[in-house]
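Right, one structure below, let's go through it.
Showing just some of the chains, left in place.
First chain written, first letter: the chains are A and B, and each begins at residue 1.
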Amino acid sequence: MPLVALIPEPNAPVELREVPAPELEKNSALFNVEFSEVCGTDVYLQRGLLTGVPYPLVPGHVSVGRLSKIRGTLVDIEGREFREGDRVTFLDVHRTCHQCWYCLVAKATTRCPKRKVYGITYGLDDGLCGGWAEQIYLKPGTLCLRLDADAETFMAGGCALPTALHAIERADIAIGDTVLVLGSGPVGISGIILALMRGALKVFCIGAPAPRLEAASEAGADAVLNFEDHNLGERLEWVRERTGGRGADVTIEATGAPDAVVEAMRFTRDAGRVVVVGQYTDHGETSFNPHLDLNRKHLDVRGCWGSDFSHFHRAVQIVSDPLKSKAWASLKSRLARYSLAKANEALTAVAQGRVLKALIDPGQR
Amino acid sequence: MPLVALIPEPNAPVELREVPAPELEKNSALFNVEFSEVCGTDVYLQRGLLTGVPYPLVPGHVSVGRLSKIRGTLVDIEGREFREGDRVTFLDVHRTCHQCWYCLVAKATTRCPKRKVYGITYGLDDGLCGGWAEQIYLKPGTLCLRLDADAETFMAGGCALPTALHAIERADIAIGDTVLVLGSGPVGISGIILALMRGALKVFCIGAPAPRLEAASEAGADAVLNFEDHNLGERLEWVRERTGGRGADVTIEATGAPDAVVEAMRFTRDAGRVVVVGQYTDHGETSFNPHLDLNRKHLDVRGCWGSDFSHFHRAVQIVSDPLKSKAWASLKSRLARYSLAKANEALTAVAQGRVLKALIDPGQR
């Protein structure tokens, strides 16, 4: 009976539980978890801040491990069959339907109403569907990807990497652009690395706390500013000084704070682009001036929700490449590993920003 | 000595004045005004709501008339020389520098800090630079366009038409899309016509007052709703009923009211586009929810400032075409003509939305 760590209900602590091993349907598989992730979304889950979440729930949406059992056939996007023992990861999003208006007409598959997410919208009643567990049940249709990369390097990107890839795709960075990243959590850090990988000349980061800003610098940010030590006017001045007085060409908002969205608009030059990728739960309203902040600036403000297989695929490509993976490899020292039994501690560390990212390591006792 | 109607200072009534005839520099011209326009911007000018405006000022940025005198050479974009007596209009924006960072690197010429606008940022001290006058002095470098269209049909579009063309360009309408236009002033009405011209299947309009909504219907809106008679919840319901419960594919905000920007976000379907083209002066702040209104919706919100020569050129093409001009031709009955002496009445009529558009007709006594 595999062991899982689950959130029994909103605001309750994580509990360990043994659950029955699943019976495999045709073309499904069992996945032995090597690492799963603890991210900001998991903090929200524990606090009951996301809608449409079925409790009890085993969190952990991005994981790396091995296929321990396959029933039927499981193939990758090249049509190559997986075998038991293969090291893989899998797209946490399942059941994108490819049959609804959002999938087929709007081609906005991250807004497909049928999609389910392992560890978020699949609860325990749906089966072994979260990564804080010894095993995950990969239902038929789950999209697996072979992973040759170092497991911890992959997890240093984790779910933040495809999210940031989507944001960068939406950001239309040109070679030579100046990019400002608001937020120094995992999405912000991957955003910094990817903005540079896209040809940005300078990347700046405003965030907190100090250790995360160190990580931002290490990731390649040309300058960082601690949000907590400077008021809005100072922050604006700091950005302008570094951007010819105009503001950044592109700002990536990855903070979680509603006000940061408006600041992103103010920190960006006229006719620039703002990508909003940090507002994954409802933290309330904020106020802005449509004339000054948007219309007269001729600004583009782009919400960016979720990610699709292409982002996950590119994330795996990047972390599997000796050169391109370097920035994430160097973040490995900032990961903290926790056993299933210490999942509550992991959540606390993430909530406080004490670690860049916490990993659940079910093999650890 | 040509007669002009000018705003001596903010909040003062318009006055008539005779001013000396200009001396023509090389490659400049004198333009006899047939009609000039009274638009919402002129109301703002009179109330002192725009920044960077030099008073005293002769308003009137879009005009139609004849070249009465040319000194040197004046050519159109095809290189064909203009002759005295030609019926023309001209791009109100002058001195886009094509030498600064905004012009050459960002390629955002409507944000060029050097640009001057006849009737708005050129004041009386700059010469005969507004259309509420018997004559306009076309400085060297002013871009003129031959106008074969009926003068009033052209003015039924007026400055709103290039503005709306720019907004429609930013809106990425696909054939079959549902478009919602907020605002039933001149920009909104031209937006309705252009959205249909772009292949929208259905166009809806929320605006006020009733006569302008009639114009919206006449312009092709499938349904209109009076903003003043329905609260936000009702308006949202009205939109959803007409859009499969999802909201419009594209919303064009053309109202002037800050709250309308947020409503536009709420009235638009996930992964849709909002173009903000109605916030031409500072009417204060508004508040929104970045999670619900932007990020989770995967929404694009696009400010749209000013217009450039391409929009003006296309506006002239459209109103000169027998078929494409029809919708504006049918709006001619909604124009009201005023003599220079009655410019104050014209402003009042526009401010109150009593007419769709007021024209200054300097030939009228």
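We adopt the following convention: a contact is a pair of C-beta atoms (placed from the backbone, for glycine too) under 8 Å apart; a residue touches a chain by one contact, two chains touch by 3 or more.
Computed from a predicted structure; not experimentally measured.
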With 2 copies placed, total copies in this complex: 4
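Following the convention adopted for this analysis, only the chains that are shown with their structure count from here on.
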Distance between chain centroids, defined by C-alpha means - chain A, chain B (Å): 43
For the chain A and chain B complex, residues of the former touching the latter: 101-102, 106, 108, 110-111, 244, 246, 249, 258, 261, 269-272, 276-292, 294-306
